[in-house]
Structures are given as C-alpha cells and as structure tokens.
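Structure, as structure tokens:
Only one protein chain is missing from this complex, and each of the others stays in its spot.
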Amino acid sequence: MRYLPLTNTDRQAMLAEIGVKSVDDLFIDVPVEARLGGPISSLPNHASEMAVERHFFDLARKNMAASHHPFFLGCGAYKHHVPASVDHIIQRGEFLTAYTPYQPEIAQGTLQMLFEFQTQVARLFGCDVANASMYDGSTACWEAIGMARRITKRHKAILSSGLHPHYVSVARTMAKYTGDNLDTALPTLSSTTDSARLLDAIDGETSCVVVQYPDILGRMEDLSAIAAKAHEHGALLIAVVTEPVALGAIKAPGEMGADIVVGEGQSLGVGLQFGGPYVGLFACKEKFVRQMPGRLCGETVDAEGKRGFVLTLSTREQHIRREKATSNICTNSGLCALAFSIHMTLLGEKGLRGLAQVNHALAVQAADRLAQIPGVELVNDSFFNEFTLRLPKEARPVVRALADKQVLGGVSLGRLYPNAPELENGLVVAVTETASAEDIETFATALQEILS
Amino acid sequence: MRYLPLTNTDRQAMLAEIGVKSVDDLFIDVPVEARLGGPISSLPNHASEMAVERHFFDLARKNMAASHHPFFLGCGAYKHHVPASVDHIIQRGEFLTAYTPYQPEIAQGTLQMLFEFQTQVARLFGCDVANASMYDGSTACWEAIGMARRITKRHKAILSSGLHPHYVSVARTMAKYTGDNLDTALPTLSSTTDSARLLDAIDGETSCVVVQYPDILGRMEDLSAIAAKAHEHGALLIAVVTEPVALGAIKAPGEMGADIVVGEGQSLGVGLQFGGPYVGLFACKEKFVRQMPGRLCGETVDAEGKRGFVLTLSTREQHIRREKATSNICTNSGLCALAFSIHMTLLGEKGLRGLAQVNHALAVQAADRLAQIPGVELVNDSFFNEFTLRLPKEARPVVRALADKQVLGGVSLGRLYPNAPELENGLVVAVTETASAEDIETFATALQEILS
Amino acid sequence: MNALNQSGSKPEMGPSGDAKPATFTGNRALMLEEALIFEIGTTDTTGVDLPEVGRVASRLGGLERNRTIGLPGLSEPETVRHYTRLSRQNYAIDLGFFPLGSCTMKHNPRLNEKVARMAGFADVHPLQPVETVQGALAVINELAVWLIELTGMHGVAMTPKAGAHGELCGILAIKAALEARGDPRSVILVPESAHGTNPASAAFAGFSVENIPATSEGRVDLDALKARLGPDVAGVMITNPNTCGLFERDMKAISDAVHAAGGYVYCDGANFNAIVGRVRPGDLGIDAMHINLHKTFSTPHGGGGPGSGPVVLSKALSPFGPLPFTERHADGRYSLVEEETVGERHPRSFGRMTAFHGQMGMFTRALSYILSHGADGLRQVAEDAVLNANYILHGLKDTLDAPFAHSGPCMHEALFSDDGLADGFTTLDIAKGLIDEGYHPMTVYFPLVVHGAMLIEPTETESKATLDQFIGAMRSVVQRAKAGDPSLKSAPHYAPRRRLDETQAARKPVLVWQEPDVAVAAE
Partner (left out) sequence: MNALNQSGSKPEMGPSGDAKPATFTGNRALMLEEALIFEIGTTDTTGVDLPEVGRVASRLGGLERNRTIGLPGLSEPETVRHYTRLSRQNYAIDLGFFPLGSCTMKHNPRLNEKVARMAGFADVHPLQPVETVQGALAVINELAVWLIELTGMHGVAMTPKAGAHGELCGILAIKAALEARGDPRSVILVPESAHGTNPASAAFAGFSVENIPATSEGRVDLDALKARLGPDVAGVMITNPNTCGLFERDMKAISDAVHAAGGYVYCDGANFNAIVGRVRPGDLGIDAMHINLHKTFSTPHGGGGPGSGPVVLSKALSPFGPLPFTERHADGRYSLVEEETVGERHPRSFGRMTAFHGQMGMFTRALSYILSHGADGLRQVAEDAVLNANYILHGLKDTLDAPFAHSGPCMHEALFSDDGLADGFTTLDIAKGLIDEGYHPMTVYFPLVVHGAMLIEPTETESKATLDQFIGAMRSVVQRAKAGDPSLKSAPHYAPRRRLDETQAARKPVLVWQEPDVAVAAE
C-alpha cells in the first residue's frame, strides 16, 4: 500500500521490540465475538492510483460543471471566478496539512491569516469583531439565534420571510430541541419584503429579528428601522448575508445597526463544490464578544516582545467549558477561511467594488433581457446580482427543460418551497461576472423557446 | 494590472526620488526613431484572468487528450501514469520559483535533489556518474557525440539505423557545422537490427557508435559485442534510451559496456506535453567526467563540517570557460529532473520493476491481439512496451482513420521517414500501464474495421 | 546565471560558535518576518483585473455603500509572497511528525486533492437539477455504502459538517426517537475523559450531562454505569477506542445495559482509525457514531478544518436521521431526498442540519482514500496505527510515567503523565522542547483524567525510522525536564516566535487590526 511506510520487516522488528508475537496480540481487548477475521469480504481490495482516478473521472463526467455551460444559479451559493493563486496557496502543505493552531510558536502562519480574516470579515460586515469561521452560513445563522438567546435570555426569534428556506429549516430543527420559538412566514412573489410583519412582531419577548440581505428573492432594503425597533425592545438584529460580494456595492448591515452579522463566505475563494465545504462568517458588536461561538484569534507578544498571535478567549469554548460552552464547534472551516481571505486580499476594496459593479451591471442587463420574454415578469424593484422572475407556468419543469438545452438557468422556488403553490412559478436567477453576454442571450433564447 | 505592484502614486514618488520627470526620461538612450509612442496598436490590451483562462480552455478542447481516448503512441514520448504527489511537489514555490542553485547555502533543497537525481540516473543506466540534466533526449544524444569527439579527437560517428530519426536529424544539423561525419542508415521492417553494419563500420577513425536501446521499432539486443569492438578500436559506445521504464526490465547499457548513456526522461514524472519540456538524461564512466556537458552537483561540507551540496566542476562550463566550454548549455531542465526524481523515488526499485512488468505484459497481450488481424504482421521478435506492425497498406491514413474513430493508434513510420516507401506500411505501437484491456480491444476492433 | 560562488572558493571563516548578528530586516535567512496585509496593502491596490461591462443605471434601491470599507488589496505577486511567507511559519504533517493525540494527523494523499478538484465535483451547484449531478450523488452514495459496511450499521447521515456536528446529529436522533415514543428523558452520561465536544453537544440539545466514573484501568466503570442507569437517562456517549487510547472492552455490555434501561448508545468515533477493518461498531450495539472523515479517512485538516462528520445509525435511530440524503434506484439513477421530495419516505426525520448536502469536497477525498486502500488496506491501516502507538508506548514507558500501561495494549495512541519531572517543569516545557527538535508536540493536558497528560498518536503513515528518532528526541527532552535544564523552560528557541503571552491576549483582546493611532504612530 502506497500510503503505508512500514515494511513487513519493520513490522516484525517492532512486534519483537514490543514483545508480542503478532499484531493480533495488540487487539486482545476486543471481545472475540467482535473481531473480524480478515478484510470485509463484501468490499473490494486496494486499487492503484490510476484506477481510482479513472473511477472519479468517469463519475465527474456525469455532472454538468457550471463553467462549461451558461450558468445562473444562486440562492445561497454563487459561482465566481476564483483566481488561480488562491488554489495554489491553499495547497501549500503548511496550510493544508496543519491543524488548529494549538502551538502558536509554530502556527503563526495560520494565526496571522486568521487575524487578517477576522478583520476583513468585520470590516466587510461593518462590525467590530468577527470570529475565525463557522461551518457555513446556515449553521452560523443558527448559532447567532442561540447567541441572541444567551444575551437577551429570551426565546422568541422573528425570522424574515426572505431568509433562505434551508437556513429556516436548520433553525427550526435546532429550535425544536432548544425551546426557541421561531416566528416564520413564507415569502410572496412581490417586490416588497415582509418588514412590516417583522416590525409588528417585535416585542419585549423578542430575542432577535433575523433578516437576510439581499434576501432569498434578491430583494434588499434598509435595515435601520428594524434595528431601531429591535433595540427599543431590547432585542437584537441579526443580518444574514449569503452573497458577500454584494457588500462591495451596498451598505453593510453593521452600518445599519445590526448587532450580529453572519453569512456564507463561499462566494470568495471557495467555489461551488456541490454545497460544501463552505465557510460561515460570524461578526458582531464588540460588547457581545464573550457570547460568541467559535474560535477567536488575538494579538499578543512573545517572550522577546515580538508581536504574535494566539487563539484566545477560549473559556467560551467546548474544550475548556464543556457543557457550558457557547457552542460545541471544534473543527471549523479554516482552509476555506484562508481561501476567502486570499481572494479578498487579491480583490482589495478596489477589486471588490469593481467586482460588485460588474455583477450588478450584468444582472441588470440579464433582468431586462429576460423580462422581455412574453409572459415573464421581473419581481424585484431592487436587486444586486440575483433577482426573481415570475414565469407564466411552473418553474421546476422549466429548469429541467433548460438543463436539457445545456443551460443551468436558475433555481425554481418550487424546489425550495415544495408545498407552496403560490410560489411555484418563481424562478430565482443569479448573474455574476462569469456570465458572458452570449450566456445571457443563450439563456434568454432557450427560456423563450421553452415558454412558447 | 494584477501582476504589477506599483501604484501610480508609487511611480510618481519614485521618479521624484530619482530626480526625473517621467518614465520617458529613463529611456533617453533609446534613439528617437526606435521609440514606440504607445502600446503596439496591432495587439490587444490586457485581459482578465477569467478571459485568458477561457481562451485557453477553448483551445485545449480542440485537442484530443491522451487520457480521454485509447492511446498507443510512443516513438520517444510515452504516456505513463504520473502520481498526483509529483505535480503537487513540483508546484512548491521553493522549487518552482527558484533558479539554478548559485547560492548553495539557500539552495540545498535543489542541490540535494540534484545529487539524488544524478545517483538515480547513474544507477538506472548502469553508469558511474550522471549530470544534472540536459534539455531532452535528442540534444543529450547530440552532446554525447560531441563529447566522444572531444575524448577521442576523432570525427566519425556511426549511428544505428534504430536511432530515433529526429535524434538523427538533430545530430545531422549539428554535424554540418562541427565537421563531424555521421554514418547513418534507414531501418528496415525486420526483426533484426543493423548491428552487423555497425560492427563492420567501426575502425580507427571512429569516435563513437550510437545505438538506441530499445530502438525506434521497439527492438533490442545485447550491446556487448558492439562495445567490445568499439573499445578495441579506441571508440566509444553511446547508448540512447528513450524509454527509461524499460530499464526496470532489461539490462542497463552501462552493464553491457556503454561508455556514455543518454536518454529521454519524459516517461517518469514529466508527461507528454506535446513534446516539451522534457528532460535529457546524461551519464557516463567516471573517467570521462571532465568532458561532460552540463551542470554537476557534488557533495562537500560547510564551515561547521555539516554535509552539504554545491555545483561543481564548473570549469567545464560556459560561465567560466566561455568559448572553451564543453557545451553552451546554461538553463537546463531542472524542474523536470525533479519530477523524474520524485516519480523514481515513489517507484523505487520494486515499483520500477513492477511497472516495467505491467508494461511488458500489456504490450505482449496487445501485440498478440493486433497480430491476429488479417494482414497485420508483428515485426519484432523481442520488445519491451513498443513494437512495430507491418500493415497491409500505408499506415499514415490508417492512423488518421483511427483518430476519426477516437483511437490514438500509434505512430506511422511514414510520419517519421517521409521519403522511405519501404517503411510506409509500418506502424509503431506503444502500450503502457495506462492502456486497459478494453482500450486494446477497441483499438484492435477499429484497426480491423479500417483494414477490411 | 553565472559565476556566483567563484568555483573553487573555500570558506574563509572559522567554524561556528561566532555570535550571530542581528539583522536589519529582522529576517533570519529563510525565516522571514511578514507584516499584516493592512500594513502592506492599500485600498487602491488590486490583484485582479475585471472584465469590461457596459454601464447601467443602478438598481440598488438607494443602498449604495459610500463609506470606505477599509479592505486592503495586494497585487498577485505580493499576495503569493505574503501567504507563502506566512505558510512557512507553520508546522504541518508534510513537514514532519505531528503526533497530536485524538486528531489522527495522518498523511493526506495528493490523489484526493486532485480528485476533489475535478470540475464535475468542484464546480457543481448544490441546487442543480438532480439529473445534472448524477455523478456527484453517486459519490455520496458510494461513500455512504462504504461507511455502513465498515461499521456494520444500518444507515448513515452524510450531512454533518464535522465531528461535533455529527455528535449533535446523533444526539438529536436520540432525542427524536425518545420523543417519538413519548419518553422525555433528560440525562446523557459522559465519561470524564470525553472530548469537550461531547458534553457541549449534549447540552446544546438541552440534555443535562453527568459524568460516568472510570476504573483505575482508564475504562468506563461498567458497574457504576449500570447503577446510574434509569428512566431519566436518555443515553450515554462513549468514546471507543477511548481518549486514554484504550479499547472499551465492555462496550457490548454497556450497550446492552443502556438498551435494557431504555436508553441509546452514542459512540464518539473520532478514534475509529484504530479499529477500522478489525471491528465493526455495529457489532458492539452502538446506535449512533460519527466518523471524522478528516481523521480516519485522511481529508486534510486545513489549519482547523473543514472537516466532515457523517453519522452511522442503528436501525432504531435511522428513521430519525436528517435531510437531505441520497437514494439509489433500481435503474442505477440517484435522487436526493430533501424537503421537496421527502413525502412519506422519511417522515420522522428530525430535520435539516445544514443548508446543503454536506461536505462534498471531503466526500470525494475520503472515498478516494477508501478506494485506494480497499478492505485489505484499511485493515492494515488499523494494524499499523496500533502497532506504531504501542511501539512508542514501549519506547517511552521507562522514561515517562504511562498510567495505563498495565491496562493492556494501547490502541492508536499512547498516554503519559508528567509524573517525575523536576520541580517547576511541566508537560508544557516538554511540548516546547519538542518544537525545537522539529516536531509538532503531542496533545497536552487532555484527557483531563491524567495529570499533565501527553497523548501521542503517531498514525500508520509514519515510518519506523521516524518513530525511532522521535523516541530518541523525546527521551532527550524528558531527561532535560527531569534534570531541570533551564534552557528547556525557555524553549522554543528556534521557532518563528518564542513563547507567547496568552494572558495579555485574553485580558485585553485585540481581535481585529486597527490603524495605529495617529498620535502613537507619530511617537
């Protein structure tokens, strides 16, 4: 086996040194009934690298890769061009094959990167501080709701109808067991969000209001009023950002008063990867830092007085606090955080703003083009790089028909909200810098054909 | 421009510091007539990474990649499976973006690797010493002929008819200008080589005999007799190995008396790459080391007595000896030598022998299968992983017809020897571990169809 | 390009011993200092070029971001250099021995990286029509089958994002199962030696956590456990092999007792590497167990993740597992069971744990690893991992106190205490001494049940030569700790940083970079 350095000679010598006759003697504590006599026979034996690679190659060919087709899916995962240097750097063995920086003297690379990442996220979100990453946007969102409960000691969370339905699902799963009360609603196919409902619902029992920005249909609006009302009642505003590139164009939630801002960082550096691994972003106001979940990297000095970085405030965490920890998270999404941070460094503010502009411009062009198709209506008044169309018929079969024409043409609301007939004609379309003018035209033509 | 760190502010500050007004002032030594007033207008301006990547993606799609089709080409370039770790390691910035190890204190990585490479090549070839690489097999072959001239002070080189015709071409080009006399011949489509001709031709004027092993048609034979006769006449035997994997199965030329052994190292670690970059291997007897071309790495100690490595015997080289150097080579094929060396380390003797066995077994199976096709005849008695078929008709159009059937089915001798009608029915077929049983069957079926 | 070190030069200097001068740059040859991006970049620099698009009237709804964000950019050359220099301040498996106990820091095969990057996997959106992602679903399914077969369990939940997330998944399944039968039990029993995530996960789901006592052998005290079982106990969380590196001999008996008392058995499978192919947890009566793909199945640790924590489930718990999951049909096609399609197929699912289908990028890697080893190779993995650990235990137990050396062979890791060091010398000093020797230290101060614990997990991907050298180095460092060598107290000496002040970091947390005060900067 190519991954096993011990030769049989080594094994014999080591067994002799230990003083046992065979390796079976090392497994004597396993009850006889539970010992397997040999390799599990229902499974194949080892294979050459070439054979394994070919197996995957054959499977990979069965998928339609986003880059090889006109592609317009979003809804929480976005296709952006990731510079080649990002993938080069994250494959450096020193990043790829290290672990959590428990020994800071020989982990300054990871630690400094995390410190930079935290600062980037905090600034992007308009917050004071950010942590070193969560699993993904959906779990970060749930953790934020839990954090609001701990801070406010209240159990009522009001979720905007524009929150990604999978995020709502995750929250609902957890809430079942934590005793949180979720006030939720379905979105409607209209240009206005349910902020009126949210404002109405905020009361003295409310721990938090959770608003996605831009929302699942691509709509967005100023959060200041909600923040003000929430704060008035001692509740927190949690903003959820699933498309961080948007914040190169539109105001940061922190600027509008959000107390906690969480998000999905996949857009930058990480890629689509069929849904994971992604990277959860988590930022908040400084005063809440001791209630944050997850790891935090902080600045300090070494014994010679040189600046250095360490993991800090770990008394919040499971390895110190065990059942009293702010979260059970241990392994987080370090390498994806690195990818995010590298991509953000390559962009810089100038690049991020430029990228956002390109996305928005293409999305506007696409929206206008698609809305020209007879029977197709643009739902949004405002949007960043994603908008919703109302089709003259159910969108799910249309999406499949588009795929047959080699166009990956958006996400049908029927897929996301299976039991909501009032949404089934909705098609959410994302347009990033990776969409060319031809792609948009190909999409429009195919859609028109299918609808006519 | 993403690759240029200077901002306009930087540029202004630097010009001011230098004391000039504009960058044009730094180009005042260029005669006015030769100054270009601005970007060359016939050429496009800069492009985004994504645009460039797509351009290449579109071009790459227009080529038939070897791995995606049944593939049987050889003749000096072989498709082998290269372990993924090879490409990972050669992309380490410390290897990829370093240069020739002129400052050994901070180049021990490259130097030790070269020392290991030299040892591997010397052992593989059965020689005392090897150098740190040449451009490729063909230039190494030429350099060996030149080296033999310097050692023997004679000008007659006898080239076996089994030497790769491109290698012969290269030698012929150079010989025109160096006054060397090449005694060459065309191969014949028969199982025996022209060793009788070689033995006959050796005389007191002969500087060297050059024999490819296995030869262009895949044939091979013991070189001892040629070595003996050459040595008797004070001439050298140069052996040329274009498929180093063969030496995991068959005797090394050095074992059979070759004085200089050169080769193409592409088979290990490097990949096909449409012909380059490849890596020239160059080994010889110790007594000839001061006549060798190219760089040599040697062992020494540092000021604390620790073992270390340096470039050595540079008084042979152009940077010291200028017009009296043993070769004009400077930049060689360092990274390909690294890839070769890593692959060889992964194989080890056990893996190399095993790999050779797999190649040979598949080649035997393929030869037997193809020879069953009516009208097709196997030319070789002996072969390693490459053999020649005599087809019932001209092979060149057959190869194209195979490609139309998505099979890359060998190299026609008509391609290599355009003006030799007696060879035009010859098809050279290479079979490596990358050929599956189905590939062989697909090839045979397609060939049978085309021939019938 | 040329005559750099003039050929034939001989160093003129004497041998070493001379004082090492401080440098102007603060660099020490290949040990390079690196400033923060905020100190070297500007908001006006960028390392990307963007496509040109036509101008359009904004539809941002008046929400334009006008204030400076404060995100510095770097050109690509500066970026590559920044991160390359940072990376060189890290230790990693690729550099050397990394025996971090409980973390299974094994070699990460490069084939896995290649496979995971194939466009058909890396460049596929989670919400694409299932007809366009059949190959991706096939990978998930194939891996699921392997995990089930290797563990002898009934089902598997693939979506959990790491071990702790997997624990939560198992705990929620238990909770759902109890609720389904209308039996609201509230206590989860966890051994003191358990990893911190165990109690944290149990507590997260609203359980109260109680300790299970251990025997002097370092194993669960079966009798004490039995005594505690009762109608309030929802279940137990047992790590097996446990965090003392021992196999829980009584696992089956524990399971039987828990089941008899109406509870469920959660097994922390972080240490599955020690037994893969030799023992199937399903044969020990376990109801749920997470598998850290980033441990046993070699997906890279990435400086702290991402991981992946699929949870295998017993027949009793399978109906409660989370959405979504893949299904293979008789015709070889795959479908995805999610909210949209679940219908009556899996009505008792406790719900969704994450937005999409789990860590696809880890699934490809883990499956690549599994197929490479096969059934025979995986069994060999366990054997070599255990052999290596016992070799270390044997090589060090006369130098270091091995509190459970009498408890039988260890499994994948060897545990030592700090007993016998000189006054004032601690496990931490040994760890820092090992850094200078070119190693990543073992896990220290865990498990909590041993004083100054040192938990050494070599894994199977280390050679005998590496272990021999490590044993020698460890003996040397321990000797210094016993002799009270003051230079050990100030180790590490050669790392990019000396010991770091964690008190200061926690007392006045500086978690983000801030432009230095103009006043301060002007000093």
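Side notes on the structure shown:
In this document, chain identifiers A, B and C correspond to the written order of the chains, with residue numbering beginning at 1 in each.
The working rule: contacts are C-beta pairs under 8 Å (C-beta built on N, C-alpha and C of every residue); 3 or more make two chains touch, one makes a residue touch a chain.
This structure is a prediction, so every number in the text was calculated from the model and none was measured.
Across the entire complex, contacts from the unshown chain go to A, B, C. Within the complete assembly, B:L313 is the residue of B:L189, B:L313 or B:A371 that touches the hidden chain.
The chain not shown here is touched by just one of C:R85, C:H154, C:K226 or C:K482, and that residue is C:R85. In the complete complex, the hidden chain is touched by one of C:L50, C:L100, C:A288 or C:V450, namely C:L100. Residues 1-14, 16, 18-21, 23-25, 27-33, 40, 49, 75-78, 80-81, 84-85, 88-89, 91, 93-96, 100, 102-103, 106-107, 109-110, 195-196, 372, 428, 431, 435-438, 441, 443-446, 448, 461-463, 465, 469, 472-473, 476-477, 485-496, 498-504, 506 of chain C touch the missing chain (whole complex, contact as defined above).
In the full complex, chain A touches the hidden chain at residues 1-5, 7, 9, 46-51, 83-85, 87-88, 93, 99-100, 102-106, 302-305, 310, 312, 314-315, 319-320, 330.
Here is the rule we go by: only the chains that are shown with their structure count from here on.
Separating the CA-averaged centres of chain A and chain C is a span of 20 Å. Looking at chain A, residues 2, 49, 53, 57, 67, 83, 88, 91-93, 346, 433 sit in touch with two or more other chains.
For chain C, residues that reach two or more other chains under the stated contact definition are 42, 44-48, 50-51, 74, 76, 80, 84, 109, 111, 113-114.
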